[in-house]
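Shown next, in structure tokens, is the structure this report addresses.
With one protein chain held back, the other chains of the complex are shown just where they sit.
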Amino acid sequence: MEVKRERLGPAGDGSPSTAGQTSLRVERLNAEQMLRGSAIEGPNQATHLEGTELERYVHERVLTTTLDSAVAWARSNSFFPLAFGLACCAMEQFHAAGPRMDIARFGFEAFRASPRQADLIILAGRVSIKMAPIIRRLYDQMLEPKWAISMGACCSSMGVFNNYALVPSDKFMPIDVHVPGCPPRPEALMHGILKLRKLVQNDPDMGWRERYDAVGTEESPTDV
Amino acid sequence: MPDATGLELLAGELGDATLETVYFRERAMLVVDPAQIRAVLQTLRTKGYAFMASLHGVDHYPEEPRLGVVYELLDMSRVDRITVKARVPLDAPQIESVTEDWPTANHQEREVYDMFGVVFEGHPDLRRILMPEDYEGHPQRRDFPLGGEPVIFTRDEAKWLEHRE
Partner (left out) sequence: MNPGDGPSLSAYRRQEESIVLAPVEEQLRSDSDEATHELLTLNFGPHHPATHGVLRLLVTLQGEVVRDIKPIVGYVHTGIEKTAEDKAYWKVIPVVERMDYLSYYFNAMAFCGAVETLVEVEVPKRGQYLRVIHLELNRIASHLIWLGTSALDLGAISIFLYCLREREMILDLFEMSSGQRMHTRYFQVGGVIEDIPSGFAKKLREFLKVMPERADEYGAILNSNEIVLQRLRGTCPLDAETLLSLGVTGPLLRAAGNPWDLRKADPYSSYEDFKFKIPVGTVGDNYDRFAVRLAEIYESVRIIEQALDGLPEGPFITEDRKVALPPRHELATSMEALIHHFKLVTEGFRVPPGEAYYPIESPRGELACYVRSDGSSKPARVHMRDPSFVNLQALGPMTTGSYIADMIATTAMLDPILGGIDR
């Protein structure tokens, strides 16, 4: 599958941007107006853009608003992990939630049992072929925005057991962070979770959907 | 463990059911005829070996008969262990189930069926226990491939796919 990315100039045809003259604020307002569908005045008109190109155009110009960054900050500091442990890595996950390497320091101690209430699934352990469709179903039941951490070598990359019975987790669901180790120390798991937190805080749109050009594939309750 | 002479006496009592006796590293093993396995185990139970510690399978590829079922019995009062093995060929992998006399054999026979394909006649519920229900093949046979997959990460997928072409 071909993914072509190009920087859009103000005319939308790849020519270098001459937006130096217009102030940033005006540009932002224009872009927002364009999204809303109303006509805009001024020299930088790009009314022929549609769909994903339009969104990309807007994204180039609209810096994350204060509201967006506030929401991203709140989301990143209150992951609700799904209480999901498969094998040995689950023991180290317990230790990450334990008294020494306390996950509650960061605000992530609310392990939810139900996938509908969780937004972070930590695949702790090896994924067998019998379990893979069930994990996929759990992941589908989670509501947007959701993230996935693949903890340990077995689910990231088959680990010690590269054989008929296991499936790497990337094969059936998108993963945001892989944490290596067999099992990874609780500190390593925290490092992985904090990396995810940084990803959500600073660059909320560079999740896998943007990188992989799959924006628009989010499930909404009305789709089903 | 019954010592070597004890093993021979035991084998003599079991008569024609015993195909072979092996005394290796101070452990006794009887290789018996699969058609009489239930009777053999009952006789051993009367001799005191009343606890079945384990029931597992082994593949003797490429020697025939290929599939072996191993029964480990334990006499708790004398702390005595004895192993009983029954070998079945691949084209006729049936053996009588001992679940009625030894309830512990239930899940363990299902595992041997799942992994080796030995069919236990008379088992109350013989279906796969470890692999998915619709899996084809018996993984722990020696000629079943080990399997495995190349691993692609989400962010490398495009690169890997274009590599393939």
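Every chain is named by a letter (A and B) in the order it is written, and numbering of its residues begins at 1.
In this section, a residue touches a chain if its C-beta (ideal position, glycine included) is under 8 Å from a C-beta of that chain, and two chains touch if they have at least 3 such contacts.
Since this is a predicted model, take the numbers as computed values, not measurements.
**Student:** Just name the one of A:120, A:166, A:179 or A:196 that touches the chain not displayed here.
**Tutor:** A:166
**Student:** Need a quick check: the contact residues on chain A for the chain that isn't drawn.
**Tutor:** Touching the chain left out of view, chain A contributes residues 83-88, 90-92, 94-95, 98-100, 113, 115, 125-126, 128, 130-131, 134, 138, 154, 160-161, 163-166, 182-183, 185.
**Student:** Take the complete complex as the reference. Which residues in chain B touch the chain that isn't displayed?
**Tutor:** Those residues of chain B that touch the unshown chain are 24-25, 27, 29, 50-54, 56-59, 70, 72, 76, 79, 81, 83, 102-104, 106-108, 111, 115, 128-132, 139-140, 142, 144, 146-147.
In this text, only the chains that are shown with their structure count from here on.
**Student:** What is the distance in Å between the mean C-alpha positions of chain A and chain B?
**Tutor:** One centre to the other, that is 48 Å.
**Student:** Provide the residue numbers of chain A that touch chain B in the complex, in ascending order.
**Tutor:** Residue positions touching the partner: 1, 3, 129-130, 156-158, 162-165, 167-168, 170-171, 174-175, 178, 208, 211-212.
**Student:** Which of the residues in chain B come into contact with chain A in the complex?
**Tutor:** Residue positions touching the partner: 131-132, 139, 144-149, 151-155, 157-158, 161.
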